[in-house]
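For this view, one protein chain was removed and the others were kept in their places.
In order of appearance the chains are A, B and C, and numbering begins at 1 in each one.
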Amino acid sequence: MKARNLMVKARNLMVPLTDYLRPESTIKEAVNMLRSAKRDDERVGVKGLPVLDAGGKLVGILSMGDILKAVYPFYMPMMNLGDFTWDGMVESLARQATDRTVDNIMTKNVITIGENDSLMKCVDQMIKNKVHRLPVLDDSNKVVGMLYERDVFFIIVKAMLEEGKDKEK
Amino acid sequence: MKARNLMVKARNLMVPLTDYLRPESTIKEAVNMLRSAKRDDERVGVKGLPVLDAGGKLVGILSMGDILKAVYPFYMPMMNLGDFTWDGMVESLARQATDRTVDNIMTKNVITIGENDSLMKCVDQMIKNKVHRLPVLDDSNKVVGMLYERDVFFIIVKAMLEEGKDKEK
Amino acid sequence: MNAEPSAVTQVVMGAQFWTATALFLVAYALIVSEKVHKTVVAIFGASVMIVLGIITQEEAFHSKDLGIDWNVIFLLVSMMIIINIMKPTGAFEYIAVKSAKVAKGQPFRIMVILSVVTAVMSAFLDNVTTVLLIAPVTLLICQALELDVIPFLLTEAMASNIGGTATLIGDPPNIMIASKAKLDFVSFLFNLAPVIVVILIVYILTIKIIFGKKLQVKDELRQRVMEMDERATLKDPVLLKKSLLVLAITITGFMFHGVLDLEPATVALFGAGLLLLISGVKDPHHILAEAEWATLFFFMGLFIIIGGVVNVGLVKWMSIQVLNLTHGNLLGTSMIVMWFSAFASAFIDNIPYVATMNPLIIDMARQLWPDASGLALLHHPDLMPMWWSLALGACLGGNGTAIGASANVIVVGLAEKAGKPISFGKFMMYGMPLMVESVTIAMGYVWLRYYVFKF
Partner (left out) sequence: MNAEPSAVTQVVMGAQFWTATALFLVAYALIVSEKVHKTVVAIFGASVMIVLGIITQEEAFHSKDLGIDWNVIFLLVSMMIIINIMKPTGAFEYIAVKSAKVAKGQPFRIMVILSVVTAVMSAFLDNVTTVLLIAPVTLLICQALELDVIPFLLTEAMASNIGGTATLIGDPPNIMIASKAKLDFVSFLFNLAPVIVVILIVYILTIKIIFGKKLQVKDELRQRVMEMDERATLKDPVLLKKSLLVLAITITGFMFHGVLDLEPATVALFGAGLLLLISGVKDPHHILAEAEWATLFFFMGLFIIIGGVVNVGLVKWMSIQVLNLTHGNLLGTSMIVMWFSAFASAFIDNIPYVATMNPLIIDMARQLWPDASGLALLHHPDLMPMWWSLALGACLGGNGTAIGASANVIVVGLAEKAGKPISFGKFMMYGMPLMVESVTIAMGYVWLRYYVFKF
């Protein structure tokens, strides 16, 4: 029972924290970080990183989606305006956004998970809040890792494919 | 002007359609497909694929998130129940879901984009509908490719990083 | 004490009468058929009633007797606001998980405790709200125990309909009856709660016989339930304390509203206003928008449609027919009202049913005691058992079929989502006997209390 539990808590599945962003970084710096961040041994680049302040406190999370939102005019979702855009609009807005800093565009309301939380709680948080990655906190609310949708997905896939072999693990 | 426009329509940025799912496939088959799908030359595996019926008509889209949702009990989001889950719940639900088919768990309301739509319209659709990939349709509503958030992200990054050099392209 | 047949002549069956009657019947038919959403039918039907001049807008919006009974609407919306603010505190998850743990994870004990909790909560909250608060946790617990969830959902829905009958605010029919008949919270408690306690006890004994033996689980699964930490869900203890305080004030207010000479809706509105104020809600729009507006507009539309048919005399004509049928025998009328209400409510929505019956009973009373008026008429000693029979019949009748009460519709929907559909027949197989059982007890009670012992 104990051995099995080891596999299914958030801390067993997370990627330990190595890369993170600072709130005062520019978008350029953040983008470089996202592209070069190590996710695990075989892959390079992630879609989102936590933002920690100088004291190591989690203040936000920045993902590719946030960068898209940074160049997306706030009035667009108020109506159906997608048909009235022009070529080069994205690029021109992107150039205007270059000097913005991370704390300007990050998602401030971060959905997190405790390192001892169950896998289903992680799925619950991801689906309810429509996020694809969760910073994992220890008891003192320090970020110790990141839990990615992809890794939860692989656990599910494993259970599906190796149906019945579960007990041996 | 013409040359520049070539870069900024959905069809210029999309990955041409090579892999797709069938509604009658099992989850197992779908998972294998997701893991082995070619996204572009340098990488392998995607987070979502379109589902086409025998006539080639787009009937849905299946992503990792849908597979998470397939093992996520429908009653969980009705209240705050994440704290009352148990170890092994995800795996046990995953085993129960193995024999479900793609049309059972796919997202049926697919957000798409036309191949001649502007990049901003793509961003608009992605952000408004909270999706990360869009099937690209030609004039006859046939799926000709997939547009990924990551590729839009790179266009934005390019514009940000190479600010001013845009005209030469 | 027979009705005078000559009274029939008072109803003029002109063009307005037939137009209003046709509108009323078409609206009912559409609601029952579910071809068009019932709220749309009610709104459109009501507007046509006003446009055709069958009821004036002034009557529709501002007359309590003919139009929208705002006492009912504000009571409902205020309770919805309180619950919407309270929901995120985790109090309801706490109660349900705690119940399962108190039951030590034993399936039948869980079923009994959750049913009793549902019944008690339903006495103070809307039944649908209660079921939507208890059912998700029930589904989770059954998943943990690897049990069939159907018996649990069924028993909870029925317990909710039984419990809701006990108080003025427990079920919309009671709210409507109280408002029309100007009855207070304590009268409902004093006249209905005793028989509901008996019915609930018998109900639990019955489900013991039906489901008791089938429910067995392994100890390791029970462990899953016992390991749940119900305190983990209480995320916002400050808001929880404020909510409980307001809930306590509101329920105390209900207890004494008759003495304080305040309407129930005033008490509820004060509670809602107070909780909005002290909870520090920044954007009340969401709290207000989350109220069940489709249900509330259904009520509003119905009140106006019924007002129209009252105006043209259809309801009066119907009341005369009932009196002709019963020859003014009050015990007989009372029993007919109860059983007819029970079977009617088992198949049609009890809200339009009671909305129609309320003025019918008042018209009947006018025929019987033409000299009385006001409270003397509404609270005529011989009329009182009629109100209680209507309340008991209309509320308990909901248990008869899968569509008899909103709570049933909800659990049937949940069961289907859970991949275990409950067919109409299956629900009726359990619901109908249980309903007949409870209405029989209620019948005995009304007969003994009001016609034999007369206290």
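Things to note:
Convention: a contact is a pair of C-beta atoms (placed from the backbone, for glycine too) under 8 Å apart; a residue touches a chain by one contact, two chains touch by 3 or more.
What you see is a predicted model, and the numbers here were worked out from it, not measured in a lab.
Put simply, the missing chain touches A, C once the whole complex is considered. When you scan C:11, C:116 or C:288 for touch with the missing chain, the hit is C:288. Among the residues C:247, C:269, C:338 or C:441, only C:269 touches the chain that is left out of the figure. From the options C:71, C:206, C:345 or C:358, the residue with contact to the chain not on display is C:71. The hidden chain makes contact, of the residues C:48, C:365 or C:439, with C:48. Within the full complex, the residue among C:62, C:214 or C:417 touching the omitted chain is C:62.
Although one chain is not displayed, its contacts with chain C can still be listed: residues 36-37, 39-40, 43-48, 50-51, 53, 57-58, 61-64, 68, 70-71, 74, 261-263, 265-266, 269-270, 272-274, 276-277, 281-285, 288-294, 297. Contacts to the hidden chain, counted on chain A, fall at residues 73-76, 78-81, 83-86, 89.
FYI, only the chains that are shown with their structure count from here on.
Relative to the C-alpha centre of chain A, the farthest chain centre belongs to C.
Chain B and chain C have centres, each the mean of its CA atoms, that are 46 Å apart. Mean C-alpha positions place chain A and chain C at a centre distance of 46 Å. If you average the CA atoms of chain A and of chain B, the two centres end up 17 Å from each other. Not a single residue in chain C touches at least two other chains. Those residues of chain A in touch with two or more other chains do not exist in this structure.
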